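This is the structure I want to talk about, given as structure tokens.
The complex appears here minus one protein chain, its other protein chains still in place.
Letters A and B mark the chains as written, and numbering starts fresh at 1 in each.
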Amino acid sequence: MTHDVMRLSAQPGEVIDRARHVRFTWNGAPRRGFEGDTIASALAADGVRVFSRSFKYHRPRGLLTAGFHEPGCMVQVDEEPNVRGAHRRVRDGMVVCAQNAWPSLRFDVKAANQLVGRFLTSGFYYKTFMAPPQLWPAYERVLRRFAAGGVAPTTPPDVTYDQRFAHTDVLVAGGGPAGMAAALAAADTGARVMLVDEEPALGGHLRWGGAAQLAVVHELRNAIAAADIEVLTDAVVTGRYDGNWIAVLQRGLPHVTERLVKVRTRSLVVAPGLVERPYVFAGNDLPGVMLSTGVRRLVNLYAVRPGTAAVVFTANADGDAAAEDLARVGVDVRHVVDARSGGDIVRARGRGGLQAVECAGGPTIECDLLVTATGWTAPTSLLNMAGARPVYHPEAARFLPGTLPDDVLATGGIAGDGSLEQIVDHGRETGRAAARRLAGSRAGTANAEAAAPEGNAQIPALQVQRHPALFKGTTDGFVDYSEDVTSKELVGAVAEGYDSIELAKRYTTATMGPVQGKLETVNTVAVVAEATGSDVERTGTTVWRPPYAPVSLGALAGRIHEPVRRSPMHSWHADQGAAPLIAGAWIRPDHYGDPPAEARNVRDAVGIIDVTPLGKLDLRGPHVPELLNQVYVNKWSKLAVGSVRYGVMCAEDGVVLDDGVTGRLDTDHYIMTTTSSGALGVWEWIENWLQTERPGWQVHVTPVTTAYASMNVAGPRSRELLARVVDDVALDPARFGYMRVRAATVAGVAGCFMWRIGFTGELSYEIHVPSGYGLHVWTSLLAAGRDLGIRAFGVEAQRILRLEKGHAIVGQDTDGLTQAYGADLAWAIKLDKDDFAGKPELVWQRARDDYERLVGLQPVDAAVVPPEASQIVEGTSTIVGRITSSRMSPTLGRSICLGYVAPHLATPGTRVTVLLPGGVRIPARVMPELAHVDPGGLRLRAEHPWDGATRAVPSAPAIARSPIPVTEPAGVVDGWYVGTHRSPSPLRLSDRTAMGKTWIRAPREGAIAATLSPRGRAVRMADGSLACGFGPGEWMVLGPSADVQQTLDRLRELATESELVTVIDQTHGRALLRLTGDDAALVLSKICAIDLHPRATPDATALRTQVAGVTTDLVRDDHGGEASYLLGCEWSSGQYLFDEVLAAGAEFDIAVDGFGP
Amino acid sequence: MIELHCPNCGRRNVSEFRYVGERHIRPDPDVADPTTWRSYLYLRDNPAGWTDETWLHRAGCRRYLVVERHTVSNEIRSIREAMPVVASEADAPHAQPGRAQSGGSGESA
Partner (left out) sequence: MSPPRTRYSALALVRRGLTTTPWPRVWRSHEIAPTADVVIIGGGVHGLATAYYLAVNHGITDVAVVEKGYIGGGGSGRNTAIIRSNYLTPEGVAFYDRSVKLYERLAAELNFNVMFSQRGHMTLAHNDSSLRTMRWRAEVNKLQGVDSEVIDPAEVKRIAPPLDVSNATRYPILGALYHPPGGIVRHDAVVWGYARAADARGVRIHQQTEVTGIDVVGGAVRGVTTTRGDIAAPTVVNCTAGWSTLVSDMAGVRLPVSTFPLQAAVTEPVRPFLPTVIVSGTLHVYVSQTDRGELVFGASVDPFTSYSTRGSLDFTEGLAAHVLQLMPQLSQLRVLRQWAGLCDMTPDFSPIMGVTPVQGFLVDVGWGTYGFKAGPVAGEAMAQLIAVGKTPELIAGFDLARFTDGRLVGEKGAAAVGH
């Protein structure tokens, strides 16, 4: 193969590196280019003229713009479809194929469409294939075969994506002369500036200009390199969203294929330049017909000769320059048609490529290149996204920006015309104005307001030069190259009645292809305007929607952050091969191999289940009983210290919201449990009552869900087991009865509490252990109970047991409309209370009799288990109920269910018909109670006398463990098992969970607040601990130990009598990480949206935000001159957060450090 | 991504907050007739313009906030904490009832 047949000698502004060849293949054949070539330029240099087949008619297409918006060179690169071949740089080993052609680019079978093209006009499919209807699927299969585009891979490709957040004062979209000048001027004022350009180098259209332009480029580039400006090249601003939230898609990075940068900018300067507009005439899509900018790019950037003999049709200076460029490099410019003096071209002729041009009133000239320079489209997409509508200027024959919002400015070609000097001046003024707008918010303090916007008035406007209105010639041609829509089709659509721009667009699909109107919008509007007898102004444009340029799904997704929560016993479950159950963010053990056996073991001996995900709220203060009365349907005024009660919550519409137990640990101290999935919702529901409806109530609510490892020990031998590991609680039923709670030391771990409840229907103790000791207590119980037959059980066995006992699950045995009486909760509802959430609806529900009831059900055939959601029917198809829960009961050896039935079927003993999914109908009986096993509750009360004989089993020493797996070497420090490795790396992540954490709630202002730290700050205390003001009236003291009582006593002295002060040891409630090193902020910027610039987040800042999707306490706490951040999150998310920070730091060579001073 | 200027935490992405819904008054449950109560449960002004809403700064200060927002432009005009009810105040703040006015079922197709 001969290479470089069209390659020119060295050009002054060329971007190729002739010393470095790049080899790739094109449709299977080896090809060669230079480093810096685009796919298109390398192929064009090799003499390729046809790059693709068009979408509908499969016409051969060549290069038109040779740039980012090139419609004729969408190619498949390796497994990647729809690559912009005129923008993507060639790389060694690339496999490039043409799209939309079969069997080959040269001979494409579907090119036959051209012959029947007259019948395939826009929307033809709406008019045919309707009869006979049964043939439509066959028609559709044929139609689908004509879908254009590349091929989606079938296996995940080897590409990586990520994202990061950025914060700028001024973001400049477009690195041409105006954009560069704007960035420089803004940076001069001290503003934080980012400059983005889609090309690999700055310069815009100057890059393909002459010596004078190149000199300006070099000067501006040097100034930018010297300024404090973050420059992103090979990067596209793809969208401007509400709040000046900007998406930038970046390529050409060392560690990732593509990165989406999400920028919060105070001002956006839009400087994209102009897009050259094609001219509509017959044959305007023949390979060899090019725009002037396309020709100049090929010649000047890539040193490629676009043809050998040319005709130039020009209406402006760029067309003239193209003619000069061509003449300079030896192309035979046979004819220049000047539109400014009335010249026009009629049609381009040729088969498979341009052969001749027919000029108006003149000769037909043989040539292989026709250059058109007929005007510009202002790519106002980003302005549209900011709510601005472009305004048409007839004298300039193009749209210009309309009224802009205060935080968006436009400069450069999009804003008007002028000499290079004037454009640069305008850019500079625009950059200054953009920076001025934020003078007031510079301080970086959270509450500073932006200065009043000054408007665009101060920027001298650019002139708008006259330009002939050239859209369509005297013949019909293609308006939309990507979608294969001709002017004739648009005119036809208008004549049919699709006579507004939106309808014509939708009907013909013009502007809806990959270029999204960048090339064709104005021509489309012009053609529709002409057809409707209107003008461009009144016809208006369609709305340009994001993205500005297509964005890969991979970049949009970035690294996918899906928080995972794990219990402290997670590793044990995994070691036992537990089948995982994904429940929201939690991963729980569903079973350990044999759920019925696990359930039987609970009935016969003793079992233990990990119930850590149960929501737990610590409630303190004098008004807790009032709060409980408000949110639960039952009564709470008389709950004694040491007692526990089951409660049901309803929403204001009377629908069951959640349930759980609440125990009173002390006079003003309660613990509430919620369902696992309801934990967050209930907390927020309670806070809503306290903050907005009942602000007079003094209650502090603290979520402690994962501060405790929770485990339920259930079965007739559970009391015997506990007696072996608990020595400070009397367990005999007379002293620790059903529904009682006790503080306890379990297996040597103090600070536990446990209560007797009976979800499984057995004698059982739910033990809540400070999380760091969860695994220790769990394994101690298993060891102590070995001879009693202890066995872990999973969620599935628990489901069986609770169903045997008839305990409903909110969300399974109730749904989004189940009011409390329907769920058989009449016993709990106390309508004589003054007020509680949902009370009116329950009053009215009780008065009705039309609601479905939750009942126990047993199929007559004990061997049949109706699948959950089986319907209960009457007659052939009337639905009168459904099964909500069903299992085979290991205890009873028969199938058991819960379900809803219509009121007339709710009487115990009624026979109902259950329709199984296979269609079989089976009879079932309504039971007298929900409970199938032990309805009287004798088993769970287990009040038979107990001699209290125990066989004390010594536990291993209690060692606390962080939720983050320890990296060896490791050892025990202060009772914690921690890593002891010291890393010398400049960027280090260490687990500081073992640090004491004291949670304090107190009045926002007053003595305590003054002693601790102001909100938003971290203050080093006299004892070396760090007091962090994370919220209003809320502090976390991080220090060597958490002596809660001592802290509380000290604070009580400061507080007045009426002030509620709460101190809780959260050492086991929170995981804590420290990230240290100069790159720490960069690492965090990939997973945290907060502005970490020292101006916004200086040393000693304390705040709460989201990191990798997890609510996180963040403290900047520099050490020894190094930037350092503390990150705290819920215990259960600790490992997830640690892994996410490590992953974010991978490109910065992050190292794991041990726990140390 | 709009920002809410939290009175406690400063400017934060809206994704840190949970939208609760239009603010409205909870009727006295002991005297409310079904029409009154269900108006409270279900009826919304839903204006195309400025409206007072309740938001929760879930990932920040965890305070319920009263936000004055324009529902067409999504501009925020004012934002403050849902302060304690003052009985005599005509427009005393009240909360959204029940589960959050949902952003819809997860599945829409």
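Here, contacts are C-beta pairs under 8 Å (C-beta built on N, C-alpha and C of every residue); 3 or more make two chains touch, one makes a residue touch a chain.
Small disclaimer: the values here were computed from a predicted structure and weren't measured.
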Listed residues A:P103, A:P133, A:G361 or A:G1120, member touching the removed chain: A:P133
Which residue of A:R118, A:R351, A:K638 or A:H944 touches the chain not shown here: A:R118
Candidates A:G13, A:G36 or A:G558 - the one touching the absent chain: A:G558
Residue numbers in subunit A that touch the chain omitted from display: 79-82, 116, 118-119, 121, 124-131, 133, 136-137, 140, 143-145, 147-157, 159, 161, 239, 241-242, 245, 247, 260, 262, 385, 387, 492, 495-498, 500, 502-503, 506-507, 512, 514, 516, 545-547, 550-558, 560, 562, 564, 581-583, 811-812, 815-818, 841, 844, 867-871, 873, 877, 879, 882, 915, 917, 919
Touching residues on subunit B - with respect to the absent chain: 1, 14-15, 18-19, 21-22, 34-35, 38-39, 41-48, 53, 71-74, 101-109
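Following the convention adopted for this analysis, only the chains that are shown with their structure count from here on.
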Centre-of-Cα separation between subunit B and subunit A, whole angstrom: 24
Contact set on subunit B toward subunit A in their complex: 1-3, 8-16, 18, 20, 26, 29-30, 32, 34, 37, 40-41, 54, 56, 58-64, 73-74, 81-85, 93-99
Footprint of subunit B on subunit A - complex, ascending: 241-243, 245, 262, 264, 387, 445-447, 651-653, 655, 657, 681, 684, 687-689, 691-693, 695-696, 834-835, 837-841, 844, 1015-1016, 1031-1032, 1089, 1103-1106, 1111
